[in-house]
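A single protein chain has been omitted from the complex, and every remaining protein chain is retained in its original position.
Letters A, B and C mark the chains as written, and numbering starts fresh at 1 in each.
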Amino acid sequence: MAPHSNAILLISSPDRKGLVARISDFIYQHDGNILHADEHMDEEAKRFLMRMEWDLADFTLAREEIPSAFAPLAEELDLSWQIVFTDHSPKTSIFVSKVDHCLFDLLLRNRAGELKTDFSLVVSNHADLRPVSESFGIEYLHFPVTKENKTEMELAILKELCHRGIELIVLARYMQILSEDFVRHFPHRIINIHHSFLPAFIGANPYRQAYQRGVKLVGATSHYVTADLDNGPIIAQDVMRISHRDSLDDLVRKGRDLEKVVLARAVKLHLDHRVLVYGNKTAVFE
Amino acid sequence: MAPHSNAILLISSPDRKGLVARISDFIYQHDGNILHADEHMDEEAKRFLMRMEWDLADFTLAREEIPSAFAPLAEELDLSWQIVFTDHSPKTSIFVSKVDHCLFDLLLRNRAGELKTDFSLVVSNHADLRPVSESFGIEYLHFPVTKENKTEMELAILKELCHRGIELIVLARYMQILSEDFVRHFPHRIINIHHSFLPAFIGANPYRQAYQRGVKLVGATSHYVTADLDNGPIIAQDVMRISHRDSLDDLVRKGRDLEKVVLARAVKLHLDHRVLVYGNKTAVFE
Amino acid sequence: MAPHSNAILLISSPDRKGLVARISDFIYQHDGNILHADEHMDEEAKRFLMRMEWDLADFTLAREEIPSAFAPLAEELDLSWQIVFTDHSPKTSIFVSKVDHCLFDLLLRNRAGELKTDFSLVVSNHADLRPVSESFGIEYLHFPVTKENKTEMELAILKELCHRGIELIVLARYMQILSEDFVRHFPHRIINIHHSFLPAFIGANPYRQAYQRGVKLVGATSHYVTADLDNGPIIAQDVMRISHRDSLDDLVRKGRDLEKVVLARAVKLHLDHRVLVYGNKTAVFE
Partner (left out) sequence: MAPHSNAILLISSPDRKGLVARISDFIYQHDGNILHADEHMDEEAKRFLMRMEWDLADFTLAREEIPSAFAPLAEELDLSWQIVFTDHSPKTSIFVSKVDHCLFDLLLRNRAGELKTDFSLVVSNHADLRPVSESFGIEYLHFPVTKENKTEMELAILKELCHRGIELIVLARYMQILSEDFVRHFPHRIINIHHSFLPAFIGANPYRQAYQRGVKLVGATSHYVTADLDNGPIIAQDVMRISHRDSLDDLVRKGRDLEKVVLARAVKLHLDHRVLVYGNKTAVFE
């Protein structure tokens, strides 16, 4: 029994009466105290979405018993569900190329206790950021991916990830496109930062595209990676004001602040189990 | 029976186990379908705060029966509670002085169907805005309040409000301070807009104060009026960027946009029963 | 002589030394007092952009003499230039279809003295907003444009605009695409509001597109109309946070606030002669 740990139940289901009553009763019957909950009916998708968090202090089920105890009710109510515990810190791997601002930002937030995860591996197609990674005591693996060796390199990366029990991948300005095969191993478990307000400026050089179009705001978008490039479910977005006085270099510089903050926000929301994917959209229970 | 109407239950209570289960079960037992719900435990105040909205379509209780059916449970669980119905449009009175932008904004939003209310009376200490009010077909009462006649004027206003069954008062840049006696008749039912980011620049001429202090943002705050001037529970706030190029007149002009939007947001939140006051703070269930 | 009026000089030119010195000396030699000026060299475009505003109080040239006095210098320095006076209120026509929020917003701001223009004509392809227009004492012309009669209708509209000396057209949610021929008559003198953060969600139903993509922010963009639909120089943009709780109707409702504010900002910037188009971009001298 872990004191001071909470359980979180995430649910997506077809709408039907009694969902909240039946589920909260399950928790009540086992002496759980609900701390926060948020239920929403998406009237267009006809889906019921829910996040419920309760204190495990007096809960009469051991945490390993909870899933099997809940399963019959879940089946009866036709729920897609997930139960997680707030004291579980999943192992996360950060993928980088050459720019370091997102990597530093994530590692410093982690050190400050903001993110509930164990950043246990940095993967890169370049050797440049090894010193950063190692200064935080984190293992760094360099896979020099090329067009020719991409398939075998991805297999090698996958092997290392599996071997270490990595549950989440954060692409912190990783400048390689992952194959569909690779992505399939981590469904809604790869978070990317795209340096534009998607769906504007899809693809390469979004700041250059933004500069040339003469927009008055630049943005950043963090999303789950799916097989469809830059088109996965969006977790977080933000924008920043610019003007004709900003050169392309200024956009890149200012954009770094956006990228860091938006990626960190998305990673934190995911790690706090506040994101629920349904269709190609997310519900974010803030 | 009103089809397409929902019921909303707002609850504040000391924290205890089973609140969500017991309350949602009450709704489920009477065949209600919960559409949206939001529960939060304020760990510092040790209060449980909840907003639950359900479809009345198949609900087995007539709406006038609901309060008495719910009361025993509420008493057992020690709840502060309120049940309201989404098809009820409370009568609202707007108080104005001479500036018209908030008045126009509220009346136009109402005409566009954004606000669930019946703006049935405009009260003013000046005659200026009668034409605006009347162009929307709304009765306008002019009470030329002075220091000397304030008590009797407030009594006269109260009489007119009671007579018409006014449930909510919106101070849309009304430049008179209401007495404690008057305020006591409308607990958390008077919404004011203050043209600053409270608690900065309390009192008169906040834009002048902001201008002189040289701030880089100006704000607006909408709050419930209590006996303690500019100090009631805050419902909504927003800010806008300014610079040394902005004169005091620019601040006033730009501030109008803020005032309109922040006041309208607060009024809509209140009318949608998304605001719960506890202590001197609000929970806003957005 | 008009007291309390200022002159504004807008300049775009190839970069060369002495531009500021030569131009400000011209003003100084005629006893003008520069109140605000802003000069910027776009290093990528190699263009010098400038806005200079001076007090005409003691200026020794009559305003009708200024252009011919300035022309030789402009020619020598190879300037694209424009001189305007702050007490000139150009005649503006607002084009609308059926939704009224932008129309109301512009007319109310004008009444409040925010916009230096004479809104002298409302043009619509529907009859619906005639009462709004007339309640502000503004002439309303109804042209029931169809695919078949579009060319002749546009000619008829043009005739009315020319006849009245209209200098600026504001498309306040006008749901017709203007022909290239029509647009050519008003180069950088037609301002549109598009209800998305361009270039995201070009074309019809941007809110539906945004809703389906699951973005976390919705935007609005005001731009000059060119022959290339939704692709003209951007004047102003802004965004607003949304969540999975927002239905498509909520997006439309919330978007109205954005559309109003962004369109009004662009119109005011244009009327204050703060916008300079170069290439397909704008410099906005705020």
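Quick note on the criterion: a residue touches a chain if its C-beta (ideal position, glycine included) is under 8 Å from a C-beta of that chain, and two chains touch if they have at least 3 such contacts.
It should be emphasised that the depicted structure is a prediction, and the values quoted were computed from it without experimental measurement.
Within the set B:113, B:137 or B:214, the residue that contacts the chain not displayed is B:214.
The residue from A:29, A:60, A:82 or A:135 that touches the chain not shown here is A:135.
By the touch definition given at the top, subunit B reaches the unshown chain through residues 40, 42-44, 49, 197-201, 213-217, 219, 233-239, 243-245, 247-248, 279-284, 286.
Interface residues of subunit A facing the missing partner chain: 36, 100-101, 104, 108, 112, 114, 135, 243, 245, 253, 256-257, 261, 286.
Take subunit C: the residues that touch the chain left off the picture are 15-22, 24-25, 27-29, 31-41, 52, 241.
We adopt the following convention: only the chains that are shown with their structure count from here on.
Comparing the contact residues of subunit A and subunit C by number shows a mostly shared set, over half of all numbers used being common to the two copies.
Think of subunit B turning onto subunit C: fitted on CA atoms, that turn is 180 degrees, to the nearest 5.
If each chain is reduced to the centroid of its CA atoms, subunit B and subunit C end up 37 Å from each other. In subunit C, the residues that reach two or more other chains under the touch definition are 243, 245, 286.
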